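Every protein chain but one is kept in place in this view of the complex.
For reference, chains read A, B and C in written order, and residue numbers begin at 1 within each chain.
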Amino acid sequence: MIIVMGREVTDEQLGTVVNKLEAAGLTANISRGIERTVIGAIGDERKLTPEMFTPLPGVESAMHIAKQYKIVSRESHRENTIVDIGGIPVGGKQIQIIAGPCSVETQEQMDLSAKFVHEAGCRLMRGGAFKPRTSPYTFQGKGKEGLDIFRNAAAKYKLPIVTELMDARQLDTFLEYDVDVIQIGTRNMQNFDLLKEVGKINKPVILKRGMSATISEWLMAAEYIAAGGNHNIIFCERGIRTFETYYRNVLDVTAIPVLKKETHLPVIVDPSHAGGKAWMVPALSQAAIAAGADGLLVEMHPTPCEAWCDADQALTPDELKALMGTLGGIANAIGRSL
Amino acid sequence: MIIVMGREVTDEQLGTVVNKLEAAGLTANISRGIERTVIGAIGDERKLTPEMFTPLPGVESAMHIAKQYKIVSRESHRENTIVDIGGIPVGGKQIQIIAGPCSVETQEQMDLSAKFVHEAGCRLMRGGAFKPRTSPYTFQGKGKEGLDIFRNAAAKYKLPIVTELMDARQLDTFLEYDVDVIQIGTRNMQNFDLLKEVGKINKPVILKRGMSATISEWLMAAEYIAAGGNHNIIFCERGIRTFETYYRNVLDVTAIPVLKKETHLPVIVDPSHAGGKAWMVPALSQAAIAAGADGLLVEMHPTPCEAWCDADQALTPDELKALMGTLGGIANAIGRSL
Amino acid sequence: MIIVMGREVTDEQLGTVVNKLEAAGLTANISRGIERTVIGAIGDERKLTPEMFTPLPGVESAMHIAKQYKIVSRESHRENTIVDIGGIPVGGKQIQIIAGPCSVETQEQMDLSAKFVHEAGCRLMRGGAFKPRTSPYTFQGKGKEGLDIFRNAAAKYKLPIVTELMDARQLDTFLEYDVDVIQIGTRNMQNFDLLKEVGKINKPVILKRGMSATISEWLMAAEYIAAGGNHNIIFCERGIRTFETYYRNVLDVTAIPVLKKETHLPVIVDPSHAGGKAWMVPALSQAAIAAGADGLLVEMHPTPCEAWCDADQALTPDELKALMGTLGGIANAIGRSL
Partner (left out) sequence: MIIVMGREVTDEQLGTVVNKLEAAGLTANISRGIERTVIGAIGDERKLTPEMFTPLPGVESAMHIAKQYKIVSRESHRENTIVDIGGIPVGGKQIQIIAGPCSVETQEQMDLSAKFVHEAGCRLMRGGAFKPRTSPYTFQGKGKEGLDIFRNAAAKYKLPIVTELMDARQLDTFLEYDVDVIQIGTRNMQNFDLLKEVGKINKPVILKRGMSATISEWLMAAEYIAAGGNHNIIFCERGIRTFETYYRNVLDVTAIPVLKKETHLPVIVDPSHAGGKAWMVPALSQAAIAAGADGLLVEMHPTPCEAWCDADQALTPDELKALMGTLGGIANAIGRSL
């Protein structure tokens, strides 16, 4: 940690900071400049927060220089981690496209969806049984019945299933239905109690980025899961909130190379929620794979116009198939496979 | 709802939209312009979502024109609602300043805090027992023990207490300690399961704005609580996330007159989390009251430099007292009292 | 234009709106719903602004439904426009990579740069002679001398040159040196007087997106140029400003398919200013091309560490060459060529 002291710092003020550092078990290096004096803390700075120092007299600012995340950081683990989902590797050379409808509606809809997901060449399936909706007056998901329908539909094609957990009290039900991948949604990225719960189990977790979460907060949220013992974490970029109103969110492709540098864990992208319109999905999917994403979480519905939620962002089965073709070409161009 | 059809719309495309509207029990008014054709939906549009129409051929856009929130809207209830907290009114002519430390640390710290809160002339007290922290490696709050300490300290001065609920599983404990006001934090504004739970009880709820929540999403989050039957809701603006890095958040004062127009419920402001620095708190507090806020949620600590969390944003007891004086003058200038 | 009238609208209020519409030469369609009454304006709504109606009694909101931009819109011109730069087409099947240093430093540096740009297979060259710098105390560009150096260096390889115009008073100098493409920088996207000036000449213009400009404002800025008669406009996405602090800007890839839908003009991307770090440039470049961009504006410097400005974002000549190889593969995968 670096502590910057203002222009007219006194020896007493310096002493107070140094004492506080030493009380925490670190030592201080003092560098007197012309306009500022800088104190460098030597030792394990994770014990410190900037707020411990900024209210002290004479202190202008304080900042961490070491990363606050440990287990998920690439510094702690140089090699890429490959998360295994029922035999399907995420994070290796092979790219995984996880497809399926926004929400579980009926057995027929899910059976058809599973068939189309499989035929398009995808190896994992998504679908929501518990749905976070902005309005209390709209469809809130089929709940437990939805998990049952989803399990049945996916079983025929041996597709591992990905679905969202919104509340710790539903976790037992998720384990009962043996959900293969637990998705933590954007609104729950900093639901720390929920993160702690999924940190205690050994199921892979897809951690979506909060709508306006910084890279650093996102990595710290993953650290909450990892600190509990569960290291099977997959980051999922899904668009961030900005001033632009033409599209729902801005897909942050820069997050892909940045996460690849900061963490050893896999990174996937949800192009459907990012743009919010089906016609944007191919371009965004292509961009994500070209930028180095390990996979996609993409919405496909047998008949999008009839979908019970987010009807305007689902691809048709044919569109998904066409997209898979293009993505295969891009994967090859960057030395990967689909 | 308004549905805008593109330039070269066909009769068949218009027919599909009209049929979908009629199937939902509404009727259609068609207005043919030169560049666009507009369909107005007549009936209860809360049954509709724009996504039901935007994927249909020929549709360019669809938007709600009625408000999606009902119970919390001023349209449904013209008069200001006054929330009663153990006899203290929030939302009336009198302004309430809720003060106290960021987190419960020790009995002594809380006893002192209660004394200073009372002496400054504040009628309610705040303090956190369960703390949402960005890092899993920092202090997470005293938990249940903290509630006990807080209750004891506040009792001597008959100060109703405000504290944050982070997980539905803690609700029984909150009821057991008879917490007077349950605070839903910024990270949980769209934790819909938690909102549903506090909607079922009859305790006042302070609903903090999500870090990047729009006014409309915030009102809808309150509607989740209200739809469960609990109408004792107080909105709390606490700064929003922007591009600016000098301060932690940008206090959105415009939200105050806007909420006052849109809802009958009280609106308070947290100037401490907004700016993130104690020296900004007086200016922000004054701005909030001048803009029409019904109260403040402000951090005060007996010895800020020793606070276990957010040490740089707490006022000292003397600073709080001085601020109360200035706020009283501003309250008078706008026809209210402190 | 749609004008939404509040719940308890009176006939007199409706009449005022209708009169104002008719005075502007349009007619009104009135649709009475249960909660709102909607007035649709029939006629050329570009004569209207929402502000003409929102202050009138009873009006709740007013919004355009037709696009405000005409000449640059795809509605007005269905086919892709190909901008010709000295025989090099931008906006067709072939993708153009415009490379070169951030700023013109010396003749030797520019001669070397031109050589490397040419050897990498790029057909156009960039370089700044007039530099917009945040601080008045840093290098402000070589000015007119820089144009001379740039012209000489590019001539040997017959590379058309792209450089930034910051002030209308420099335009004659730009024409004197026969600058092939005039770049309007992000800080000048809404410098309307400057836009009007470049609208009067017949040189291709690269219009960078403002740091926080919406798609709609950007299209309107282009319309300023087009309205003057110059239709040779190339849009350049260069990252937008958000809350994220890890990288300088967030490259908005979604803008690519959206602009391709809204306008017939070419769209390129500046991956160097978007990320702000050379190591991010390959991933961002690949994403941009995969998402459908017509080209890139990328920084390359013979010896990046010695660059006089933005040293940390320039590729080395070897990195540029390697990137060109990967981009060629991606171009093929989406049916284009490099």
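We adopt the following convention: a residue touches a chain if its C-beta (ideal position, glycine included) is under 8 Å from a C-beta of that chain, and two chains touch if they have at least 3 such contacts.
Remember, predicted model here, so these are calculated numbers, not experimental data.
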| item | value |
| --- | --- |
| Chain not shown: contacting residue from C:30, C:211 or C:322 | C:211 |
| Hidden-chain contact residue, picked from the options C:278, C:293 or C:338 | C:278 |
| Omitted-chain contact residue, chosen from B:80, B:107, B:138 or B:214 | B:214 |
| Touch criterion as defined above, residue of C:138, C:152 or C:337 at the omitted chain | C:138 |
| Contacts of chain C with the absent chain, listed as residue ranges | 46, 49-52, 54-56, 68, 132-138, 166-169, 187-188, 190-194, 196, 211-212, 217, 220, 223-224, 227, 241, 277-278, 304-305, 309-313 |
| Where the unshown chain meets chain A, residue by residue | 2, 4, 7, 29, 31-36, 38, 40-45, 61, 65-66, 75, 212, 241-243, 245 |
| Hidden partner interface residues of chain B, rising order | 212, 214-216, 240, 242-247, 250-254, 256-258, 261, 274-275, 279-280, 283-284, 286-292, 326, 329-330, 332-334 |
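Convention: only the chains that are shown with their structure count from here on.
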| item | value |
| --- | --- |
| Interface residue identity across copies chain A, chain B - same or different by half | same |
| Farthest-lying chain, centroid of Cα atoms versus that of chain C | B |
| Chain A-chain C separation of Cα centroids, rounded to whole Å | 31 |
| Distance between the centres, which are taken as Cα means, of chain C and chain B, whole angstrom | 39 |
| Centre-of-Cα separation between chain B and chain A, whole angstrom | 26 |
| Junction residues of chain C - those touching two or more other chains | 212, 242-243, 245 |
